[in-house]
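For this depiction, one protein chain was excluded, whereas all remaining protein chains were kept in their positions.
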Amino acid sequence: MRSDHNRVPADLLTLTDLSKAYPGVLANDGVSMGIRAGEVHALLGENGAGKSTLVKMIYGLVKPDSGHMALDGQPYAPAEPRAARAAGVAMVFQHFSLFEAMSVAENVALGMERPPRLRDLAARIRAVSESYGLPLDPGRIIGDLSAGERQRVEIVRCLLQDPRLLIMDEPTSVLTPQEVEILFQTLRKLRDEGVAILYISHKLHEIRALCDTATILRRGRVVGTCRPAETSAREMAETMVGAAFAAPARLAGTPGDVALDLSGLSVASPAAFGTSLRNIHLSVRKGEILGIGGVAGNGQDELLAALSGELRTPADAIRLQGRPIGRLGPAARRRLGLLSAPEERLGHAAAPEMSLSENTLLSAAQREGLVARGFLRRERMRAFASRIIERFDVRTPGPDTAARALSGGNLQKFVIGREVLQRPEVLVVNQPTWGVDAAAAAAIRQALIDLAAKGAAVICISQDLDELMEISDRLGVLNEGRLSDIRDAASLTPEEIGLMMGGAHGMEVAHV
Amino acid sequence: MNLGHIDPALLLAALLVAATPILLAAIGELVVERAGVLNLGVEGMMITGAICGFAAAVETGSPGLGFLAAAGGGAVLALLFAGLTQFALANQVASGLALTLFGLGLSSLLGQGYVGIKPPPTPHLDLGPLGDLPFFGTVLFSHDIVVYLGLALVVAVWAGLKYTRSGRILRAVGENHDAAHALGYKVVRVRILAILFGGACAGLGGAYVSLVRVPQWTEGMTAGAGWIALALVVFASWRAGRVVLGAWLFGGVSVLQLNLQAAGVAIPVEYLSMSPYLITILVLVIMSANRSRAPGSLGRVFHASG
Partner (left out) sequence: MLRVERRPQPSRFWTWLTPPLAVAITMIAGGALFAALGENPVAAIRTIFWEPLFGEFAFYYRPQMLMKGAPLILIAVGLSLGFRAGIWNIGAEGQYIIGALTGAGVGLAFYPLDAWYIFPLMVVAGALGGWAWAMIPALLKIRFGTNEILVSLMLVYVAEQLLAQMSLGLLKNPDGFGFPGSRNLQDYAAAHNAEIIAGTGMHWGVVAALGAVIAAHVLLQRHILGFRVRLTGQAPRAARFAGVSPARLVLFCLGTAGALAGMAGMFEVSGPSGQVSIDFNVGYGFTAIIVAFLGRLNPLGILLAGLLMALTYIGGEIAQSDLGLPAAAIQVFQGMLLFFLLAVDLLTNYRLRLRTPEVAP
């Protein structure tokens, strides 16, 4: 590992001593790095390491508190994204900056300084998208596109501006392995054309496959730079996290009786641009973890809602220990032992403005006896919240803290802990470690494994393939609202899972 | 009772006049809502426009200046709403209600000296031979300039939203303000401009009531027209062209019930007077089955966290 701050002037973009503080957090602390033209430069770090803040400063969305940047040797301080784009800096966001009710062409036009007339633009979109292997129909409405296609819109929007520096924020989280490979070819082609690419990720094998240089951030500081091809994933991981983590221990047990059974579950999505579930069959046994993979937006939210009881289905479509429960609401299902934890922590799994103590009522009112004849039992609520905090190592001043004041990882530990401590018969979780730091993620995975070991059935819906491979016994994949055949997790390769996810979804290799 | 006295040409001409105030207010609110802001203060801005326009027209003797003052008055009130919702990040529903309550009070305060006065007449536009056409001359070509202005405004808003870059940006801000911010658009600035436009339009609509439709000043004279304009935006599914249809429908209903009252139909006046409000509810029920066209960020507070 080297740590040379002041690079040679050959760098396209140089950052010197950039700092940015938010209330209570020092998001970036004296960050210095350089990015050369014609290289793919990885920005590596855990959630909360300060990657997003750093690129937002480069893109003009956030002003640094101190430090300075130079582009091509000239001082560079974009006051707004427009200035950044004018200077040749383009960015593909992790949460897309797209407008669902508008067409592809309109969306692209909104990201340009002087867009041509829509008809001419449509022709250019076709041309550029095809030459980079990302075919797009400019007339389609964004809301009807898959996550992968939406990302193509973002990328094409950037490419149309002939960027000198392209920033990509966690681009592969919405792609199948095959789509990732095609994206990499596109990026390599751009690199060969002389574009500098700043590639943000925490996925080490991707970085090793793609990137020429890597800068590693931890708690807002640069803790190392390296050449990924010459550095082991383990070495990078330890630099990133600052400690070594043992992978969760998984003991193969013998699964028991069927706990939850879905037969022919079909349900329309309540959301305007949601994905309806089509004819889903699955069963999960006691003591088993069933993983459900798939790219975002393929019915994951709907599946969780159908299981939690937020969406009602025909009674027979869902059976809990043989009993039809499709028509029961969330409270009744909880009473029977089916608990769940949705993906969105703030606003869905927890009420942001309410205290942790009050947040216990959301799912534990019945099973923990927190309500008696309609009246709240505040001492019990507090006690239960304290128990979760203690058992799951939730870092917070106490049970009276508002949920939104917790960090993502701590709130997620609280949410998962709230369900696990209620001793569910069946627990369904969606994206249990999304946006969570490595230590919290490891703790959550371990908790799920321990729960299964005690005889509960666990369904883990996740877009993180590594996570699914690590903890599941069996694995299925959601694609456009349909569930693939469920296979033994140990026997599957990433390529096979990628094919189950629907392969490359019409992407093609860049026409090099 | 004699329904034979109702002349269809005059009825249709009156319909265009009756539709104009809500048309103006609704097209303004449509722009505001397309920018992602729900301003429930239309009634307050309308009544303020009504008295500002009335007072200015009486003092200067010029209806034109009156309409100008009305637009200004509506916009000033809208600025208060903009301050509350865009800077103080207040709840839009509550702020809109506050605007209406405040506007009703303010207008009756301003209007104290103007009760029982006649405003200077707003001249009809002389369209030459067109006005002499049988039937169509009366229905279409015998109105004051504001009627045509209202219709022109609808066309302008429709084309502006659909074909211009500013229109596209406004829709983007209303659809997803976080994404618009990430692309570097000034969400707050766009919204303030839209809110001011909405206020000016509502003010014009109010002045049309006090200067042309009635024409005199009485407290609370807009009588819910601002709320009907809000309903009209839902009815129109946030599309400019359909605002015209809606406005004509309501204009038609109110003209018809007035004519039935005059013709002495054996239904108590009060029940006839209810009809525009009942029709509004009915229309809302029919239209609300499909809310999917509502702008994505409508009514949500935007705060750039940096």
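Each chain gets a letter, A and B, in the order it is written, and its residues are counted from 1.
Criterion: a contact is a pair of C-beta atoms (placed from the backbone, for glycine too) under 8 Å apart; a residue touches a chain by one contact, two chains touch by 3 or more.
These figures come from a predicted structure and were not determined experimentally.
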Omitted-chain contact residue, chosen from A:Val31, A:Ala349, A:Ala442 or A:Ile486: A:Ala349
Of the residues A:Ala383, A:Ala405, A:Ala439 or A:Leu499, I need the one that contacts the missing chain. A:Ala405
Candidates B:Thr20, B:Ser95 or B:Asn259 - the one touching the absent chain: B:Ser95
Interface with the unshown chain - residue positions in chain B: 40, 80, 83-84, 87-91, 93-95, 97-98, 101-106, 108-109, 112, 219, 223-224, 227-228, 230-231, 234, 268, 270-271, 273-274, 277-278, 280-281, 284-285, 288-289, 291, 303, 305
Under the stated touch rule, tell me which residues of chain A contact the chain that is not displayed. 17, 23-24, 65-66, 308-310, 329-332, 334, 340, 342, 344, 347-354, 358, 361-363, 365, 371, 374-376, 401-402, 404-405
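In the analysis below, only the chains that are shown with their structure count from here on.
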Whole-Å gap between the CA centroids of chain A and chain B: 45
Using the touch definition from the top, list the residues of chain A that touch chain B in their complex. 22, 56, 60-62, 80-82, 84-85, 93, 95-102, 106, 109-111, 115, 272
Sites on chain B touched by chain A in the complex: 165, 168-169, 171-172, 175-176, 178-185, 292-293, 295-296, 306
